[in-house]
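Only one protein chain is missing; all other protein chains are in place.
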Amino acid sequence: MNLIVLPVILPLLFAVIMLFAWKYISLQRILNLVGSLILLIVSVLLFTTVLSDGVQSLHLGNWKAPFGIVFAADILSSVMVLISSIIAFTTALYSFSTIDNERESFGYYPLLNTLIMGINGAFLTGDVFNLYVWFEVMLISSFVLLVLGGTRNQLEGGIKYFTLNLISSAFFLAAVGLLYGLTGTLNMADLSEKIKLAGDNGLITVISIFFLISFGIKSAVFPLYFWLPSSYHTPPSPVSAIFAGLLTKVGVYSLIRMFTLVFTVNSEFLTNIILIVAVFTMVTGVFGAASQNEIRKILSFHIISQIGYMIMGLGLYSVLGIAGAVFYLIHHIIVKTNLFFIGGLIQKLQGTYELKKLGGLYKVYPIIGLLFLIPALSLAGIPPLSGFWAKFLIVKAGLELQEILVVVISLFVSLLTLFSMTKIWNEVFWKPAPKDNPEISFKHFTLSKKIMIFSPIVFLAILTVIIGFSVEEVFQIANQSANELLNPINYINKVLGRF
Amino acid sequence: MLFFVLLGFITAVLVPLIKKISDNFLSWIIPIIPASIFFYFASFYYQIADGEVIKVSYSWIPSLGINFDFYIDGLSLVFAMIISLVGTVVYLYAGSYLKGDTRLSKFYIYISIFMSSMIGVVTSDNLMTLFIFWELTSISSYLLIGFNHEKESSRYSALQALLVTGLGGLALLAGFILLYITTGTWDISEINKMPAEVIGSSYFFLIVIFILLGTFTKSAQFPFHFWLPNAMEAPTPVSAYLHSATMVKAGIYLMARLNPAFGNSILWNDLLLVFGTATMLFAAVLSFKQTDLKKLLAYSTLSVLGTLTMLIGIGSDLAIKAFIIYLIAHSLYKGTLFLVAGIIDHETGTRNIEKLSGLRKLMPITMIIAVAASLSKMGIIPLVGFVGKETVYASVLELPIFGNYLIVITILANMFVVYITAMVGFRPFFGKLKSTPKNPHEAPFRMWSGPMFLALSGLVLGIFSSLFLNKLINSSELGIISERLNIPVKLWHGFNLELLLSTITVLLGLFLYFKREYFLKFVASFSSVKFVQPSYYYQFIFDGTLSLAKYITSKIQNGYLRFYILVILLTTFSLIAYTLHTFYSFNEINIGGSVSVYEVILAFILIISTLLAVSAKSRLAAIVGLGGVGYVIALFFLIYSAPDLAMTQFSIETLTVILFVLVIYKLPKYLSFSSTTRRIRDIIVASFAGLTMFFLVLVISGTSLTSELKEYFIAESYPSGKGLNVVNVILVDFRALDTLGEITVLAVAAIGVYSLLKLRKKDN
Partner (left out) sequence: MNLLFAVMIGVLYGAGFYLILRRSFVKVLIGLILLAHGANLLILTVGRLTKGNPVFVNSGTDATAFADPLPQALILTAIVIGFGIQAFALVLFKRAYKTAKTDDLDEMRNTDLSS
C-alpha cells in the first residue's frame, strides 16, 4: 500500500521539479496547481481506503516495527491529510491573483510544497523522532514563507515566530531523547504498549509535560501563543491563510495523538491541566480578538480562542469530547482559511486591513458580504453551519461530564466571537465608506484573476454549508475517529505489524 | 410539511432570480408565498380543532437524535397561522413601502428567511431543530434591524439585539442539552410527558435558569427589554412583523410549549409571574414620555409580552384561555397599528407624535383602520381585544393569594396601554392639521389593504368568538397544560366585575391621555435617572468587557520577546517541577561509571566557554566561547563511541563560527540592555530550568534500559543493511525518511538564505 507515503513524496517531488524550473514562474504556477490537484485526489483515495478498510500502515524500507519508521493512517490522520490537501489546493488557486511576481521568483511555490510535505508527514508518521523531523521541515518552510519578501513587519513578526517555535523544537527534541532513555523505543504504538506495561514512576508524566508544552506552543495555547498574533498578519494573504488553516492544527493533532495513544497513564492529572489551559486559551484569545481593529489580527486571535475549544474537547477525554475536537478541527481549518482568503480579497479591493479605513463594501458587492457571512457565522457557531455542530458536540460533551463552569465560559466566549465577527461585518460591509476612500472596484482584475480569487472562497464556503447539513456523515467520521483514538488497539496492531 | 416550513428559505434563494425580471414584479408576486403557507396551515384547522395532533418526521442526524420532527397542535397552529397571515400582509405592504428602493430584494430575502425560521420554531418537536430555527430568527432580525446600515444607530441597535438574544440563545442551548441529558430525548412531546423526571432532576434549577434566560431575552422581558424599543430602527414592516407580531413571541411560545413539563414547579411559575408582571408594569410606565409612534408601540408590545408571560405563570385554565385569546388579539391589532404608524411615517415624513395631528380628512381609510385596531387594543366591545382583556382580568382575579394586588398592577399597566393606543390611534387623526415634512396623501392600496384586513379580522373574531376561538380553545390539544380546557369563549358575559374593571381601565387611560402634559413632568424626572434603566447596565457590561479585553491583551501580547520567553520557561519548569514533586519518588541515583581527569578538564573547558559565550562583552568573544563549546562536545562524542558525530559536529561547528563571524563582523559594539535586577531574575529562572534538566538527565540515565532497537540494529546492520557502520546504516536505511526530511530542511534553509539576502520589499 504505497498510497500512504504519497502525501509526503508528491509535494517533495513537485518541489524538486520546481527548483529545476526556478526561472519559469508560470510553469511553477501550473505545476503547483497540478501537484496540489493530484495530492487532493490521492488524499481522497487514502481517506476512502481508511474508511472502508480501516487503519493503513506502511513499514518504510520494509523494516519491521518498531525498528524502522512506520507510516500509519487512521481516520484522524487521513482526515487531516485530506483537509490539508484541500487547503493546499485552494491556496494554489488563490495564489494566482494575490502573490506578487517577486515572491514567486524567490521560491514561493517550492516552499508551499515543502510546507505541505512537512505537515502531511507529521499527520502520517507513527514515530516520534520522525515527527520531530517533519515538524522541522514544516517549520523551516514556514519561517522562509513568513519572511519571504523581507518587509520590516515580516522580519519583526518572523523573529518572534522563529524564536518561540525553536524553543518548542528544543523541548520536543529533549523530550524525545528522554523518552527514548526511559523506554528504549521511538515508535508511538510501541511506546504506548511499553508505557502501559511498565507503568509510570512519575517520569513518564514529567516527559509528557515537555510534549504538552512543545505541542502547546505549536498549537498556540495559553500562555504559550505569543508568536501567533505577532506574526500571522505580516505575510501576504495566501501565506497567512494557509498558516492560519494548518500550522496550529498540526500542534493540536499531535496533542490529540500523543495524549490518546502514548500518555494515558496519568490521564486525569493531564486532562485537568489541558482543560484549564483550554479555558484560558478560549478566553484570552477571544479577548485579544475583541480588542483588535485590523481584520487579520482579529482573525489571528480567533484562531487561539478556537484552539481552546479543540483542546477542551481533548481535555474532556470522552468519546464525544474527542469527536467534538476532531469535528472542530475539520470545520475550523476550512472556515479559518476562508476568512483569511476573504480578508485578502478585501485588502486587494481597498488596499488595507484596517477597519477604520474600510467600509461600504456591502452596498457595492453584496455577494462578498454573503461569502463573508457564511464562514463568519460558522465561526461564531450559528446553526446550522459547521461551527455550530462543532460547538454543540463539545458543549454537550462538557455538560455530560458536569463541567458546567467550563461550558458556561465556552458559551460566553462564543458570544464574544459573534461580537467580533459582527465588528468586521459592521466596519467593512455595513458602515459607509470613509469619505476620501477611492472607489471600490475590480478594475485591476482580469477575468481570470477574478475567477481565481473567487473560486477558492466559494468552494470553501460551499464546503462549510455542506458540512453543516451533512452533520450525520461528518459526525460519524469524527465519532469513529474518537473511538479509534480512545481504543487504539487496531492502530497499534497495524503499526507493529501484527494482524 | 418540510416543503412549507422551508419554503421561505427556498424563496430567499429564488428572490435574486425573480428580481432580474423587475423589482415591481417581485413585490407583486412574492406575497403568494406567505399566503400559500397560510392556507396550508389553515387546512389543518378542522383536524386540529377536533383534537387531533399532526406529527411528521424527516430523518436528518439520526445518530445524534436530531431530526426534522414536526408537531402541530392548537398552539402551533395558532402561531403558524398568525406568522403566515401577518407575513402576507407585510409582504404586500412592503412592496409599496419600499417601492423604488434598490434594497427591496434584500428585504425580501431577509424576511423570507425569517418567516421560515419562525414557522420552524413553532412547528418543531425536536429541541435542536427548534433551536436552529430560533437562532436563525435572531440572525435575520439582526440583518433587518440593521437594514438602514449606513446609519450608526441602526448598526448599534442591530448589534444590541443580536447580543442580547444571542446570549439568551447560548443559555438556551445549554438548557436544552441539560434537558436532553435529563430525559434522554430531544422530543418536546416526549419531554412534556415526563414532568416528574424533569422537575426531579438535579439539573432542574440550571435548566430553568438557562431556558428562561433564552425566552426572556427573546421576548424582551425585564430586565432584557431594552433592545426592543431600539429595534425600532428597522423599517416599519419589520417592526410590525418581527418585533411585535411574531419573533418576540417566540420566547412566549417556548414557555407555553414547555409548560406541561415545567408547569408544576413553583420555581418556574413564580419566575414567570414575577418577571412577567414586572415587564408589564415597567414597560407601561416607561412608555409614557415617548413621543415616537413606533417607540410608543414598542413599549406597549413589551407590556403585552409581560402580560402573556404572567398568564403562563398563573397557569390556570382560565389563564391559558386568556393567553390564547390575548395572543391572537394582540398580533392582529398591534401588527395593524405598526403598519398604520408606517403609513403615517411614509406619508408625512415624521413619526413624532407632537408634530402629527388632524390627518383624518387626508387619510380617511387609514384613520378607520387605526381606530378599529385601537378600539380592539383598548378592549372595547365587540372587538376581539375586548374578549382578551376580559379573560385576562378574570384569570387574575381568580388567583387565590396575590389576586388582589395583581389586579391593581394589571389595571395600572393596561391604563398605560389604553393611553398609548389613544396616542397612536387617535391623536394623529384628530384636532387641527399640522404641517409635516412631506405632504400627506392617502396610502396606496397595497399599504392599507393588509392592515384593513387585519383590523376586520379582529372584529370578526370578536363578534363570532364563540364560533372560531371556542372550538380551537376547548376541543383542540392545546399543549400548554396537559388537560383539555372546558371554558366557553363568548363575546358577552353579562355585567360582571371584569366588565367594570375593564371600563375603569379605559376611563383611567383616557384620563391620562387628556392630562398628559400634567403627568409628564413627574415621569420625565423619574425615567431620566439612568440607573433605573437596564440599558445602562448593558452598556456598562459591554464597555467593561471590551476594556477588560483590551487591558488583558495589552498585558499579555505586549511585544516583548523576553517576556514571552520568560512566561514560557516559567510555565514549563514550574509544571515540570510540580509533576516531579507530585509523582516521582526519589530513589537512589546512579551517577554512572568513573571519569578520567582529562574528561573533567574538558568539561571544565566547556563550562568556561559557555560562561564566556554568556557574559562576553563583545560579539567576537561570545563566538569564541560558542566555538569552544562546540569543539569540546565534538571531543566528547569522540570519547564516547561516536566518531561520526564528532566529525559532523566538528565540521559544522567550524562552519557556524565562520558564518557568525561573516555576518556580525561589521556590526557596531555589543550593547548591554538589561538592568541588574532583570539579570538576576533571569539568572534565577535560567538556573532553576538548568537544574531541572540536570536532575532529569541524571535520574533517567541512571535507570536500567534494555533497548530491543539497539540489539536489532547491531544484528541486522550488516546482513540486511550491507553496512558495518551501524549509525550510517540507520541514517541511510533504517531511518532513511529522517534523512530525507533533514536534507529538505537544508535545501529550504538555502532558499531562505538566498531570498532573505536578495528580496527586500517594503511594507505598504
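Letters A and B mark the chains in the order given here, with residues in each chain numbered from 1 onward.
To be clear about the criterion, a residue touches a chain if its C-beta (ideal position, glycine included) is under 8 Å from a C-beta of that chain, and two chains touch if they have at least 3 such contacts.
As the structure is a prediction and not an experimental result, all values here were calculated from the model.
Undergrad: What are the shown chains that the left-out chain touches?
TA: When the entire complex is considered, the left-out chain reaches A, B.
Undergrad: Touch as defined at the start, partner being the missing chain; which of B:Leu17, B:Leu433, B:Leu548 or B:Ile607 qualifies?
TA: B:Ile607
Undergrad: If I consider the whole complex, including the chain that's not displayed, which of A:Val133, A:Ile209 or A:Ile492 touches that chain?
TA: A:Val133
Undergrad: By the contact definition given up top, give the residues of chain B that touch the hidden chain.
TA: Contact residues on chain B toward the absent chain are 550, 553-554, 557-562, 565-566, 569, 590-595, 599-600, 603, 606-607, 610-611, 613-614, 619, 622-623, 626, 629-630, 633, 636-637, 639-645, 648-649, 652, 655-656, 659-660, 663-664, 667, 670-671, 673-674, 682-683, 685-687, 689-691, 693-695, 697-698, 700-702, 705, 707, 709-711, 713-715, 717-718, 724-727, 730-731, 734-735, 738-739, 741-742, 745-746, 748-750, 752-753, 756-757, 760.
Undergrad: By the contact definition given up top, give the residues of chain A that touch the hidden chain.
TA: Looking at chain A, the ones touching the missing chain are residues 129, 133, 136, 139-140, 143-144, 147, 150, 152-153, 155-160, 162-163, 166-167, 170, 173-174, 176-178, 180-182, 186, 229-231, 233-234, 291-294, 297, 354.
Just so we're on the same page, only the chains that are shown with their structure count from here on.
Undergrad: Go ahead and note the Å separation of the Cα centroids belonging to chain A and chain B.
TA: Whole-Å distance between the two chain centres: 26.
Undergrad: Any idea which chain B residues touch chain A in the complex?
TA: Against chain A, chain B makes touches at 60-64, 66, 106, 128, 131-132, 135-136, 139, 142, 146, 149-150, 155, 159, 162-163, 166-167, 170-171, 173-174, 177-178, 180-181, 206, 545-546, 548-550, 552-554, 556-557, 559, 561, 564-565, 567-568, 571-572, 575-576, 579-580, 582-585, 693, 696-697, 699-701, 703, 705-710, 712-713, 716, 720, 733-738, 740-742, 744-745, 747-749, 751-752, 754-756, 758-764.
Undergrad: Spell out the residues on chain A that touch chain B in their complex, using ranges where they run on.
TA: Spelled out, the residues of chain A in touch with chain B are 12, 15, 19, 60-61, 63, 66-69, 100, 102-103, 106-107, 110-111, 114, 117-118, 121, 125, 129-130, 133-134, 136-137, 140-141, 143-144, 147-154, 159-160, 163-164, 167, 171, 174, 178, 180-186, 200-203, 205-206, 209-210, 212-213, 217, 223-224, 226-227, 229-230, 266, 269, 273, 284, 286-288, 290-292, 301, 351, 362-363, 366, 377, 382-384, 388, 392, 395-396, 399-400, 404, 407-408, 411-412, 414-416, 418-419, 422, 426, 429-432, 471-472, 475-476, 479.
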